[in-house]
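For this view, one protein chain was removed and the others were kept in their places.
And now, chain A:
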Amino acid sequence: MSGQRVDAKVVMLGKEAVGKTSLVERYVHHRFLQGPYQNTIGAAFVAKAINVGGRNVTLGIWDTAGSERYEAMSRIYYRGARAAIVCYDLTDCSSFERVKFWVNELQNFEEHCRIYICGTKSDLVENDKSLRQVDFHDVQDYADEIKAHLCETSSKTGISVDELFQKVAEDYVNYSDFQVQTEPKGVDLNSRKDLTSYTCCHH
């Protein structure tokens, strides 16, 4: 059972249409697709290698559907995740309410998962400040309280997108270095092949 080699499992969560897929699309394919909204069905997986201080880290990103229909099944996507990027739409205050739901869920079931709160569509509020419905400082207070990282991104312009994923990867490296080295990272042909390649979805 040798899975795709993935170091850190990252899961995208958040209300539908906040722009989770666009964020992944921008980060992985460096593009922003205009056009009618297309909801994600189930979840999509994509692996992306990233360099952190000379070391290659492969992020396995799960882009989940925001629809309520898949909520009951969302655990299979975030189980064992090292990082969760919980998104909300800066121009939609109800989407921030959903952030609290997901954070709660993660705190209850995935205590080792680091949380990144991400306000999306910052280009919209940049152009027209009156569109902003979620105050930065309110969210900052909330993020501090739950020890989460906070950022505001625009998938359209690309602002802060790479930085967010870079941060996720760096935190992963720092955090796993800090951990007791239980899993040999080097090549050991004799034993435990499976463990090294499967850190992200142990259960």
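Just so it is clear, a residue touches a chain if its C-beta (ideal position, glycine included) is under 8 Å from a C-beta of that chain, and two chains touch if they have at least 3 such contacts; residues count from 1.
The rule is simple: contacts and distances are computed from a predicted model.
J.: Name the chain not shown, per its UniProt record: "Vacuolar fusion protein MON1 homolog", "Uridine kinase", "UBC core domain-containing protein" or "Ubiquitin-conjugating enzyme/RWD-like protein"?
T.: From the choices "Vacuolar fusion protein MON1 homolog", "Uridine kinase", "UBC core domain-containing protein" or "Ubiquitin-conjugating enzyme/RWD-like protein", the unshown chain carries the UniProt name "Vacuolar fusion protein MON1 homolog".
J.: Just name the one of A:T40, A:T58 or A:Q133 that touches the chain not displayed here.
T.: A:T40
J.: Can you work out which residue in A:S67, A:Q133 or A:S160 touches the chain that's missing from view?
T.: Per the contact definition at the top, the residue touching the missing chain is A:S67.
J.: Among A:T21, A:T120 or A:S155, single out the residue that touches the unshown chain.
T.: Considering the complete complex, A:T21 is the one touching the chain left out.
J.: Kindly note down the residues of chain A that lie in touch with the hidden chain.
T.: These residues touch the chain not displayed: 1-4, 16, 21, 25, 28-29, 38-46, 63, 65-70, 73, 76, 198, 201, 203.
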